[in-house]
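Here the complex is missing a single protein chain, while all its other protein chains stay put.
For chain A:
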Amino acid sequence: MLKAVAQKSSNSLVFQTLPRHMRRRAMSHNVKRLPRRLQEMAKKEAEKAAHQKKEQSKNKCHKARRCHLNRTLEFNRRQKRNIWLETHIWHAKRFHMVKKWGYCLGERPTTKSHRACYRAMTNLCLLQDLSYYCCLELKGKEEEILKALSQMCSTDTGLTFAAVHCLSGKRQGSVMLYQANKYPRDMLGPVTFVWKSKTTPGDSSEDRQLWIWLHPTLKLAVLEEMKTTCQCSEPVTSSVCVPDPLLTPAQEESQPELTDDKIGKKRKRKDNEKSAQRTKKTIGDGTRDPCQPRSWVSPTTGIVISDLTMEMNRFRLIGPLSHCILTSALRAAPLHTGEEDAEETPHHWWTDTSKSSDGVFLHQRQEAVFQLLGGISSPAEIPAGSILGLTVRDPRVNLPPQRSRALPHLERYRDDEQVRQLLQEGVPLECTHSFIWNQEICSSVTENKIPDQDLNRMRSELLVPGSQLVLGPRESKIPILLIQQPGKVTGKDRLGWGSGWDVLLPKGWGMAFWIPFIFRGARVGGLKEATVHSQYRRSPNIPGDFPDCLAGVRFAEEQSKDLLEKYKRRPPAKRPNYVKLGTLAPFCCPWEQLTGDWESRVRASMPGAQDDPRRLEVPSVPGETCQPSNEAGISENQPTKPEVTGCEAHTGTEVVLGQGASENHAAATGSQLCVLRNRKLLRQLSAWCGPGSEARRAPCRGQQEELTRKACLSILDEFPRALVWVSLSLLRKGSPEPQTMICVPSEEDLLQLSQDQGYHGPRESKHSDPFKSLILKQKEKKKMEKRRNRELTAPEGLAAGAPTAGQKALTKGLWSGPLPGLTSHCSRLLLGFVTQGDFSMSVGCGEALGFVSVTGLLEMLSSQSAATRGLVLLRPPASLQYRFARLAIEV
C-alpha cells in the first residue's frame, strides 16, 4: 500500500490510491478518516479542490431536502415522466440507470460483476426485478376467450392458449402472438400466460381469468389487437370513477411543487401542514392519467380486458440456490384461530379463510408443497412452468440480522413418494390457487401494510433487543404466486441452465420482499444480465431479436442510431473504415434486402423452376433514407449489376405465365419479411444442419425427409423471404460480436480446414474506398465556399451556408447511398447476421446467435457434403478475418 501511495499519479486523489478495504465512507470530505500519514497530503488536495468547486445553486438547505416529506414530494415529481419500480431507489444507488420503454431501469451494476453474475446464475442465485413487464387480464367465458385468441396464434408455432395443462391453470404457457389471422406475417411478439385454475373454492361462476405477461414494448400493439379481436370497445367506467386512492395524491402534489420556487417561510409551513395528511409515496404507475380507462368490456362476448401494468411486482430468481432462498425468506402465514382476533386484525379476508375448513386444508397443502421445494437442489428438476400459490407472512419480520447466504441443508433432502410425485407431476392443481387473483384482497393487502418505520419502531421497543418481533394478528398476510421458469430446454448441452422461479407480489410490497431475498444471498442483476441470461439459454432476446415485429424494428433503428453516433464521435483516423473492410451495414442488419437478394439469386440460378411477380420487386432499402447515388457508387455497383438486370429480364418473359398460379400465393405470404417459427419445418431444418445427423436420427424419426431439391422448394415456396433463428459456436479461435456477418464458406476453405490443424479461416482482401475522393472534393468545395463567403458580406454568407448543410455530408468510412448487392459484396456470400454474440463462459469458446436467410441456408446446405454440413464463416464488422463456426438450429 505504501508503495502505491508513494507513487501517486498526478490525476488521482490520495484516498483513491488506497486499496479498497482501507477506504472509508466520506473520506473525500473528512481528512481525519484517512490514515494519519496521508492526512497531510489529503489536506493540500482538499484545499486545492475547494477553490475549483462550483457554488451549487439550491433552493433549499441540505436538511430541508433530506426531510422525509420533501423527499417524497420530490420523488413523486421525478417519477411522473418515467415510471419508477418499487425497488428504484435501491437500484439507483447501485446500478447504472437507463430510461427505457417509459421506465427507469437498472442496466448493470456499478461494480465489476459480469463474471460474478454469471456464477450466480450457474451455481448460486441471481435476482432480477421484472416488475416492468406488463400484465393484461382477460376475464370472461372460456370458449369466448379461446375463440378470440385463437385467431392471434397458430398451432404451427407450438402450443397455444388452449393447451390442456395450461388451460387447467396448472402450468404457465408461452405463445407467439400474430395479428389476427395474419400468420406467418405481422408478428406481435412473444408472451407468457397463466390461467387461473378452475377449481377455486367459492367461485362457482364460469368466468375464467387469464393473465398475459409481455414486454412493455409489445404492450400497445398487443392490447390494441386484443381489443379488436375480442370486440372490447367500451371502456369500463367503474374503474375510472374510483381512481386508485394511492394514485391521486401524486397528482395533487404538483401544486405545492410549483410554489416551492419562491421560498416563503409561511408558505412552506402551510405546505407541510397540507401535505402531511396526503403525501404518500406513489405506488404503481405514476405516469398514468387516473381518468384514462384501464379496462374495456365487450358488449357481445362479455370479455373484459384490463391492463394490470404495475399492479403487481414480479421478481425473478435464477439459479440453483433459488429454492433455498425462497424457503428461508418466505414462511407460510399462520392461521387466525381465536375469535378475539377478528376485532384486532385488519386482514378480514384471512380470518374468513382460516374459518373455512377448505381454506385451511388448501393452505396446509400449499405449505407442505412449498416446504418440499427446499429439498430439491435445482428448479430445473420441477416440470417447466409449474405454478404454486401461497399466502406468506410478512418477510420483514424474520429478516436475519446480517446478510448471509442461505445454503442447502442436507436434512431437508428426502427421497420419498411426495418428492417423487412433485418431480414427476409437478405441483398439484389445487395448490395453484392464490388470493393474488382477487383484486380486492390485493388492494387491501397493499393498504394494510405496516410501514417500515412503524415496524422498525416496534422492533426497537422490544424488551430483548434482537429477539423475534411478534405481531400476532396484526401481521400482514401476503398472497403470492410462484411460477417456475424453465431454463435451457432446447439443444443437447447444459440442459436446465438458467432455470428459476418468478415471484408475483401485490404492489406496494416490492421492497419488503426484495431486501429479505438479498439478505439470503441473492445477487442482483440488471438488463444486461437479462441479455446474458437469454444469450446463454440461446433464446431470442425481447425485443432485439424479433426483426419481424414492430418493437424489434424500432429497437434496431435506435440501436443503429446510437452506434452511428458513437462511431462519429471518434476521429476518422481512429475508427475502422467500413468501406475498406467491405462491411456494408455495420450498425444495422438489413434483413429485407438480404432475403430479397437471396430470393432473386436463387431464382436466377434455376430458371423456370418457379416464377412469380414477386421477384420483380426490387429489394427496398430499409431504415436509411438514401440520397441519389453518386458516380463512384455506381461504378462500384457495376460488377453486381449485370446479374440483377439479367434476372429481371428473365422474369419479364415469364411473368405472364406464372402470374395466375402464384397470385393467391403471393397474397398469402407476400414479399414481407417473416421469421420461420413453424416447428415442423424448424425440426426438419435442424436435422439437415447437423453433420451426419440424418444417419443417427434415421431410426427414431422414420418420416424425416431427405435434403432434396424438392423438399427445399416446398419450404421456399411457402416462405420466400424468411429468416431463421440459428445458434453458432466457433470451431477454433474468435469471439463474435453483434452485427457479425455469417458467410458461406467456399470449397477451398473447407478443404483447407480439413487439412490444416492450425487454419483459422480465410481473409477478406481489402476493398477500395470510392468515397474517399468524394469526401476530399467536398472538403475542398467547402473551403472554396468559405473563402468566397469571406469575400462576400456576412448575412449573405449565412444564406449560402444553408444549402451545403442541407446536402447530406458523407461520413468517412461508411457506405453512403443505397447499398449494392449485399450477398455478393465480399469474397464469401453473405448468409445472415449475428444479433447476440460473445465469448461464452459456459462453453469456453465464442458463441453467437443470429438470423440467416432460409433461402441462403438451404442453398448452402445442399451444396455442402455431409461431413462439413452446417459449417459457416463469421466475420466481425471491423475485421477482415473470417472464422469457422458450426451452425445449429435448436428446436
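As a working rule, contacts are C-beta pairs under 8 Å (C-beta built on N, C-alpha and C of every residue); 3 or more make two chains touch, one makes a residue touch a chain; residues count from 1.
Convention: contacts and distances are computed from a predicted model.
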| item | value |
| --- | --- |
| Candidate names "Transcription initiation factor TFIID subunit 13", "Golgi apparatus membrane protein TVP23 homolog", "Exostosin GT47 domain-containing protein" or "Ribonuclease P protein subunit p20"; UniProt protein name, chain not shown | "Ribonuclease P protein subunit p20" |
| Among A:220, A:368 or A:423, residue touching the chain not depicted | A:423 |
| Candidates A:17, A:39, A:122 or A:377 - the one touching the absent chain | A:377 |
| Of A:163, A:511 or A:775, the one touching the omitted chain in the full complex | A:163 |
| Contact residue for the chain not shown (choose from A:69, A:368, A:462 or A:495) | A:495 |
| Hidden partner interface residues of chain A, rising order | 155, 158-160, 162-165, 171, 376-378, 380-381, 383-384, 407-408, 410, 413, 420, 423-425, 489, 492-493, 495-496, 679, 699-701, 891 |
